[in-house]
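A single protein chain has been omitted; all remaining protein chains appear in their positions.
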Amino acid sequence: MKNNLFKHFVKLRVRNFEVDWQNIVHNSIYLQYFEIGRVEYLKNIGIDVSAKEINNNSRVVVVRNEINYISPARFDESLIVQTRIKFIKNSSFGFEGIITEEKTKRLISDNISIHAWLHQKKDISKRIDDAFRRKVKLFEGKNVDFIS
Amino acid sequence: MKNNLFKHFVKLRVRNFEVDWQNIVHNSIYLQYFEIGRVEYLKNIGIDVSAKEINNNSRVVVVRNEINYISPARFDESLIVQTRIKFIKNSSFGFEGIITEEKTKRLISDNISIHAWLHQKKDISKRIDDAFRRKVKLFEGKNVDFIS
Amino acid sequence: MKNNLFKHFVKLRVRNFEVDWQNIVHNSIYLQYFEIGRVEYLKNIGIDVSAKEINNNSRVVVVRNEINYISPARFDESLIVQTRIKFIKNSSFGFEGIITEEKTKRLISDNISIHAWLHQKKDISKRIDDAFRRKVKLFEGKNVDFIS
Partner (left out) sequence: MKNNLFKHFVKLRVRNFEVDWQNIVHNSIYLQYFEIGRVEYLKNIGIDVSAKEINNNSRVVVVRNEINYISPARFDESLIVQTRIKFIKNSSFGFEGIITEEKTKRLISDNISIHAWLHQKKDISKRIDDAFRRKVKLFEGKNVDFIS
């Protein structure tokens, strides 16, 4: 993954209850970190991610996560979560994320997540609407692949 | 994945606080479910997974997770988590897991996790010891691939 | 608290990711354990605790928790969570819970939680309905105090 493709980041501090008995952040917690990155990314490009929006209009569900744990994060470290949308297909799209530790610049973890756009009431896939596509295009420019 | 390769399972009930605002289990929680499966699997084949063992002898860390979310699990459903060790390399090994809902038989999720064996004090990989290999071999028989 | 007032229990196993860097269960996790006890208690006396029920009819929210941490629970211990409804007022009621470790019989924690019954759409308290009162009375007998 090339760092310079990322235009969005958030900073997070590792909390003591996220650290397990090995004194490192538990492997499930990084999925929360990447999700915080994605939610802030979407807010930043003007997409409503409130429950109301999700419940009345359409649903977006995570269908796959790939995550590599490269260097363990520890209590009180400051993490930089970078997030971008990598591709948009007909009814699914992919986020890419990387986490770096601020002080030591260690690469902590990377993540690809795939998200499917569904009808509100049925588990049937739905074309990702144009407003979403436009907002991502506007923010990412040519870094995002539109596939379909 | 072929169901009939799995010789171990645990049952879990979906708890209300594991369900998010979409009324489905949050994507990070499934990693906890698969980890419960792995811990019970290891206990079952006679491997000590206590913190003491991990801290004094050697460390095992998760280096990668791949997870597919196939059908969302909901509050109070009974989940069957099946677990097996799929391969053992020199200093890493792979678990495979699948989650099925008990009543409807829906396939909920599948997971591949890769684990590295490290020296206790240093972040240097270490050959997986023979006792571990023997116990896995004894349980899995020819279903586990020993690579290298 | 007198143990013999409790007529309901569930068993839980302590999971590795519930244990913190002190090798003991994190203080926030016990609230999840007690909630599991309460949900199973309600199911057991015939009260629907599904999200649908909560969203269409009325809402029950936790308004207070008191919890004592008496002996820390550790990885892989088997916990017995005992639950009872202690009192029912006009629009609120109180649960009492205790957690004991199965093998050593250590008292782990106790909890009092207060729950308020609200109108579905407004944050206004509502009299606890008679069906709920009847079911609790039937199960608890004279051990529950009806106060109003």
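In this document, chain identifiers A, B and C correspond to the written order of the chains, with residue numbering beginning at 1 in each.
Criterion: contacts are C-beta pairs under 8 Å (C-beta built on N, C-alpha and C of every residue); 3 or more make two chains touch, one makes a residue touch a chain.
Please read these numbers as outputs of a predicted model, since none were measured by experiment.
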| item | value |
| --- | --- |
| Hidden partner chain, touching residue among C:K7, C:R59 or C:R74 | C:R59 |
| Full-complex contact with the absent chain, from B:F9, B:Y30 or B:F75 | B:F75 |
| Residues of subunit A (touch criterion as defined above) contacting the omitted chain | 15-17, 19, 23, 32, 35-36, 39, 43, 49-51, 75-76 |
| Missing-partner contacts on subunit B, residue numbers | 16-17, 19-21, 23, 26, 28, 75 |
| Residues of subunit C (touch criterion as defined above) contacting the omitted chain | 21-22, 24, 27-29, 31-32, 35, 51, 54-55, 59, 61-72, 123 |
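Following the convention adopted for this analysis, only the chains that are shown with their structure count from here on.
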| item | value |
| --- | --- |
| Whole-Å gap between the CA centroids of subunit A and subunit B | 24 |
| Separation of subunit A from subunit C, taking each centre as the mean of its C-alpha atoms, in whole Å | 35 |
| Sites on subunit A at which at least two other chains make contact | 21, 28 |
